[in-house]
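Mind having a look at this structure? Questions to follow.
Complex shown without one protein chain; remaining protein chains in place.
Showing chain A:
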Amino acid sequence: MAKRIDVSGLSAFYGGFRAIDDISMTVEPRTVTAFIGPSGCGKSTFLRTLNRMHEVTPGGRVEGKVLLDDENLYGSDVDPVSVRRTVGMVFQRPNPFPTMSIYDNVAAGLRLNGRRRKQELDEIVEKSLTGANLWNEVKDRLGKPGAGLSGGQQQRLCIARAIAVEPDVLLMDEPCSALDPISTLAIEDLIGGLKERFTIVIVTHNMQQAARVSDRTAFFNLAAVGQPGKLIEIDETERIFSNPSVQATEDYISGRFG
């Protein structure tokens, strides 16, 4: 199930622009790793290289290696589609499929990959919605449109959709930035539970959130606008927030930065 991610010498480009430069890090299985850093420092870009979503962007290109339990995601014979089945993703803005019901949204990943047995789908939908703490709220209206839920519910629906395909790793790109504090709390609780089954990487602008949910924290920074983003340091979350080894990290965390 949950797998280790081992990144070495990874750079990502938008056309000719180098967005992130030479990043290496290790993410342990069944942990939550938070990425923090100022806007434009490449956190989201780096996250998207971990399931080969970066290359979906026109002009997107990646150099370097990402090992998922010793298998290079960027190997020449690796199909990006199967990478994305293994490494799931939750986006910043909730994006349920507007033409589908709640049930169909959760079942989408399975159905579109050819698994259609009704009984099997029923089980997985219930399990995924329960896993996303949404089952009790929607079990009586599974046939209703997914877009009719509140923002927080929609985001949990998207999490349920992502975990329904049983990925090994779950990437979350600022999953709470469009949500109110109560929905945020619901999702943070959920992350705590999900890490027993998945390796989780979360990008966040909210440092309290990073401190609350993550085991390890990575701080990204960029020298100036137009320069590539770099990984400054990655360490146990407690250490990062109490006694970071790099001055820039301390400046950023204490709000003295910029």
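A few points about this structure:
Note that in this section contacts are C-beta pairs under 8 Å (C-beta built on N, C-alpha and C of every residue); 3 or more make two chains touch, one makes a residue touch a chain; residues count from 1.
Everything that follows uses one rule, which is that contacts and distances are computed from a predicted model.
The protein name that UniProt records for the chain not on display, among "Phosphate transport system permease protein PstA", "3-oxoacyl-[acyl-carrier-protein] synthase-1", "Probable Ni/Fe-hydrogenase B-type cytochrome subunit" or "5-methyltetrahydrofolate--homocysteine methyltransferase", is "Phosphate transport system permease protein PstA". When the omitted chain is restored, the residue from A:N95, A:N206 or A:Q227 that touches it is A:N95. Within the set A:S11, A:N51 or A:T184, the residue that contacts the chain not displayed is A:N51. Residues of chain A that touch the chain left out of view are 51, 53, 56, 58, 81-86, 88-89, 91, 93, 95, 97-99, 108-109, 112-113, 141, 144-145, 147-150, 158, 161-162, 165.
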